[in-house]
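In this view, the complex is presented without one of its protein chains, the others remaining in place.
Entry: chain A
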Amino acid sequence: MILVLCSLFAVAALAPVFFAGMGRNAFYVLAAAPAAAFVWLIFQYPAAYGQGLTEHVDWIPELQLDLTFRMDPLSWVMCLLVLGVGALVLAYCARYFKDKDANLGSFGAQLLAFAGAMFGLVTADDLILMFVFWELTTILSYLLIGYARARISARRSALTALIVTTAGGLTMLIGLIMLAQLTGTSRVSGLLERAPALLAAHDGAAMAALNVAVVLVLVGAITKSALVPFHFWLPGAMAAPTPVSAYLHAAAMVKAGIYLVARLAPGLSGADSWLPVILTLGLATMLVGGYRALRQKDIKLILAFGTVSQLGFLTMVVGLGTPEAALAGLGLLLAHGLFKAALFLVVGIIDHQTGTRDVGKLSGVFRSSRALGVVAVVAAASMAGIPPLAGFVAKESVFTAFVEWAGEAGHAPWGPVVLAGMVLGSILTFAYSARFIWGAFAMKPGVPPTPFKPIRFSFLAAPALLAVLSVVYGVWPAPVDSWIQPYAALFAAGAPGDAGGHGGTSAGHLELWHGVTPALGLTAVTFLVGSLLVWGRDAVSRFQSSLPKIPEADKAYQNVIGALDDVAVWVTGRTQRGSLFFYLVVILAVAVAVPVGVLLWNGKPIPSKLYWIDPGSPLQWLIGLGIVVGAFGAVKANKRFMAVLFVSVTGYGMALIFALQSAPDLALTQMLVETVALVAFVLAMRRLPPELRDRTGGRYRVIRVVLGLAFGAAMVVFALFAADARVATPISLDFPKLAYEQGGGLNVVNVTLVDLRAWDTFGEISVLALAATGVASLIFVRSIGHSLGRSAGVETGSVGRVAKQPTGSLAAAALATARRFGASPSTVGGVRRNPWLVAGRTLAPERRSILFEVVTRLIFHTMVVFSVYLLFAGHNLPGGGFAGGLMAGMALTIRYLAGGRFELAEALRMSPGLVLGLGLALAAVSGLAPFLLGGNVFQAAILHFTLPVFGDVKFVTSTFFDIGVYLVVIGLVLDVLRGFGAQIDVELEEESEVAAR
């Protein structure tokens, strides 16, 4: 079976290739696949009716989802229909479609794949596997309905069908999972064996769960088989090409729901919730479908609503759970497949040859093509249940089964009601069958005969064969009977399927002549009243239009989807405000409320042994106060610059606190960080408006204030609780010892950074490198060159010249003097030399500060040397690569501030990217090297050796890593200076030039 399945899918996958080469005749190739499978199926008869044919491949044992297939009588009968009709419909397609259609390749592939999915569905012996194929058929149906994708109605119908059947399918999935867990197996065969015992046990909770599961599964069947109230998708699906309608929406896919009912009935029809659902909805569907079929003007829609009606009928019969009904049900299912597929194919031919399906326009088609007419009449007669055709045979045994069932004690009063409804449904069926023939073929008064192109035999072959089969089945039902008997026997008394206890001993037989029975009487009534309806069809039609319009389920669906869209828009509008403020409020509120809620819920008292200030260091009071003032100042400041200054007050305050807590290393680093950050801020701020808009006012002021205070207060409280709860000693107490003994350093902080937790530092320097380049990328985003260039070619005193000269007065005179001073470089040996800073001469005189240049000249090298000292001393004393790098960065900052952007280029002639890259690479290599030497990543070694001048040296290899850190930090500062500094300089100058012009 798996092989057959794979071959069907494989041929489907190759379909586009065939179509590319052969045009529409490729459909014959495709048809050969299910035809071959059909032949294979015939040969499987003995196996299927013997032990049953089982194949199994493990897929996902964890989900109890395995590829288990089983061919038993029910599957075999279903396969006959699926493969047989599939082959005929595919062959029919070869004449239905035109060669030039570009989408035929994918269409053919989908149609054949559908046949494969259907085959898988009816042979799967695993509930979940069956669901897999179930959904595949849904998706393929969606794609096939959407074949006429250019039409909005086709797209919409396809979507409706998809959503309705998937909604049902997912509901069913829950039910299937519940069933599998209740019975402990996901095997269909195993489930059917165990379910009756579960039903017999009368365990309250399990029983309730089982009933719920049954209803959920039935919802899937109901939606798939288009039962009320989900029937509306099926007429919509008629937007599909007619062969698709014939196959999917008449013969095969919509039968999936019926199949599911038939499959589960032997085990579950005894559940309390089973029969009420099946009979109520089945009957309602049969009547609604029949009634609406009588009103249709499109012959395809007559068939569509007829199909809806018949599906309701079939569901009732198949779901009843008696041997007679089981026999009759499958008999009817086969008969329906034969006549309905034939009728749809006939509609396809009429549509193809005349271009219309409208009852009012079609006229005299029978005269144009008698062969077609005969085929249609035979099929329609079978649908109406006229002897000696398949429909009659099946319907007779249905009536027999229901008469018997309705007569049983315990089924009153509903039994007779169901029976009466069924007869009424049959009457409607008779009437719309006649209406179809009349509508499609009759000569209508006042309507000219419809032009009809002659049809080729190959086009008519498929429906004709189906019609012939309807006759054969009707005249000689014995083979069909023998195929179904083993299935019906499952319901016989004493068989596992007889859980409901209503099984008879024998299912009877499908026969053309039963003798004079109550069933025959009901058939007679059907014909009689049906003929009356046909005879008085104008009156019926008037009566139907005089009735108030019943609200259509289709409308209800559209309303549900509309409401869904409204809800979606409403919810999304509420939550997705597009406002950062709103998102932050939500996040912070959650961050405060949830932990506070936890504390309150647990009824925690505030810890008692808390102290606010380190008693050994009263200065903390003062610094703490300063930090608080800084924080408030930052909030209240209305100038950007002031706000930044206040923020750095808090930062320097933190540095002081570190210093007071005897953490000089942290204090040093924090100070340097604050300073660099402040410089960066100030440089960047030149491009920002100086005023801060009023952040403290506005509508949300109260929210801001409350949330801000609450967050701060809550974090303090949490910290109190957290610190109070400590039970173990912190690991950091061991750090000094570890740092010295194994890290080879006295500075715990530095050893922690470069050795103990070097991995953290390594990560953080990559963050630094990236942050630097990220900032630079934003600033340089529009500039062509990254390079600052050299100062040599720059005109003296040209950089940063104030465009508008102050006129008159003292200022102008002072400026003129300054220009003269600045513009007379001392030239030694033809090379321009600047006494102080190399590029200082490039600056406009009014930008220069002699004092600053002098000081810079004096301290620059000192700072660089000091930074190197910090780098190497760091292992034992305050310092380290980070602090050292910052110090070097500060030196560069001073050079830039004093000498301008060309001075920066002279000070360090490497691109920041290179510095960052080298630093990062050095750090990475220093981590990698020990690993390559057989140790752990970032494992440090302590080397002792003697150098001529320095004497005994104790060198820890983690220093290499620290050098990497040092370089990265320098690169960062360089990037900031070039971005926020130099590049903004250039932009400001360009703008002022433009403004001056």
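Note that a residue touches a chain if its C-beta (ideal position, glycine included) is under 8 Å from a C-beta of that chain, and two chains touch if they have at least 3 such contacts; residues count from 1.
One rule holds for everything that comes next: contacts and distances are computed from a predicted model.
S.K.: One chain of this complex is not shown here; going by its UniProt record, which of these names is it: "Beta sliding clamp", "Na+/H+ antiporter subunit D", "Glutamate synthase (NADPH/NADH) small chain" or "Electron transfer flavoprotein subunit alpha"?
M.R.: Matching the unshown chain against "Beta sliding clamp", "Na+/H+ antiporter subunit D", "Glutamate synthase (NADPH/NADH) small chain" or "Electron transfer flavoprotein subunit alpha" yields "Na+/H+ antiporter subunit D".
S.K.: Can you say which of A:G204, A:G578 or A:G616 touches the chain missing from this structure?
M.R.: Candidates A:G204, A:G578 or A:G616; residue touching the omitted chain: A:G578.
S.K.: Which of A:A201, A:V475 or A:V590 touches the chain that is not shown?
M.R.: A:V590
S.K.: Using the touch definition from the top, which of A:A47, A:L159 or A:M685 touches the missing chain?
M.R.: Considering the complete complex, A:L159 is the one touching the chain left out.
S.K.: Mind pulling the chain A residues that touch the left-out chain?
M.R.: So the residues of chain A touching the missing chain come out as 58-65, 102, 106, 128, 131-132, 135-136, 139, 142, 146, 149-150, 152, 155-156, 158-159, 162-163, 166-167, 170-171, 173-174, 177-178, 180-181, 564-565, 567-569, 571-572, 575-578, 580, 582-584, 586-588, 590-591, 594-595, 598-599, 602-604, 715, 718-719, 721-732, 734-735, 738, 742, 755-760, 762-764, 766-767, 769-771, 773-774, 776-778, 780-786, 911, 913-914, 916-921, 923-925, 927-928, 931, 935-940.
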